[in-house]
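Our next item is chain A:
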Amino acid sequence: MTALKGLALPAALLLAWQLAVMLTGLQSDTIAAPDAIFAALGRGLTEPAFWADTGDTLAAGGMGLALGFVLGTMSGVLFGLIPPVGRVMRVTVELLRPLPAIAILPIALLIFGFGYRLEVAIVAFGTCFPVLVLTEAAVRQIEPRLSEVARALALSPGARVRKIVLPAVLPRLFVALRLAAGIGLIIAITVEIAANPIGLGARLMQASNSLRPADMYATLFWIGAIGWALNWGMLRLQLWLFPATKGAAQ
Partner candidate 1 sequence: MLETTGIDATENAAEDVLHVDAASVRYGATTILDQVDLTLEKGEFVCVIGPSGSGKTTFLRLLAGLVAPVQGRVLFRGTEHRAPSREIAIVFQDYANALLPWRDAEGNVSLALEAAGVPRSERSDRIHTLLRTVGLAGSEKKFPSEMSGGMQQRLQIARCLAQDPDVLLMDEPFGALDAMTRQKLQDELLGIVRESNVTAFFVTHDLEEAIYLSDRIIALEPNPGRVSQIFDVDLPKPRNQLTTREMPEFLRLRRELFDFIERFEQ
Partner candidate 2 sequence: MRYLHRGLWFLASLALLVGLIWVWQLLADARILPRAFFPGPDRTWRALSRGFASGTLVADTLTTLRRLALGWALASLLGVGLGALVGTSKWAQAWIAPIFEVLRPLPASAIAPVLLLFLGLTDSMILTLIAFGALWPMLLTTVHGFSNIHPRRKEVARSLGMGRGAFIAKIALPGALPDIMGGLRLGLTVALILVVVGEMITVQGGLGARILLAARAFNAAEIFAGVALLGVIGLVTNALLGLVETRALRWQRR
């Protein structure tokens, strides 16, 4: 029932939009009728190039996320486990963190040129810091309780991380991964729109530049659907793997 209510208003707007276009016989470089947009989306879904663009965005974003996540968790665990390291790195991290990831695009462009590596580097940079902060907090909150257990069992530092710390912070690491995945997709699309000529972002930009509104809105819709599906899937996965994280779901 609630889902139906939520759909009612968008459906009504879409219908009104379609009717307005049909009644006025609108021909425009900026607006397209819903039927034209859905037709463009249907056409796109049968085109290999459309799927290649989707694949490019997901691959570059995914690789960047993997890199950023590994870097972020490793430093987060280190900072959380050995508090002096975390404290001594504080100013450096706090200085780099508010820097918008997209700002390093020109530097990465000089180093890597256009292509995958440019995008991977920026996504990695952008996802690394949120993961670091969340991991460090997770490790530090759990450590005091369990470090005594670890000491009583005389575990080596390596075994401590593997057997005590990681299992204890795993649910929160997954929450960090989920949030970072959303950020990663946003950064990937942003890099493609701003400069990198690959993926769905570039496709969106091309449609805009060549005045094909139906294609543009279709791609926008597709990007939204991917973002929504990613968020939904990760949330489902999180609740399935770690039912105890329900409270932290949002």
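Simple rule for what comes next: a residue touches a chain if its C-beta (ideal position, glycine included) is under 8 Å from a C-beta of that chain, and two chains touch if they have at least 3 such contacts; residues count from 1.
Here is how the candidates were picked: all candidates are chains of the complex that A comes from, given by their letters.
None of these values were measured; they are calculated from a predicted model.
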item: Chain A in this complex - touching candidate among 1 or 2; value: 2
item: Complex interface listing, chain A residues touching candidate 2; value: 2-3, 5-10, 29-30, 87-92, 94-96, 98-107, 109-111, 182, 185-186, 189-190, 193-195, 201, 204-205, 207-209, 211, 213, 216-217, 220, 223-224, 227-228, 230-231
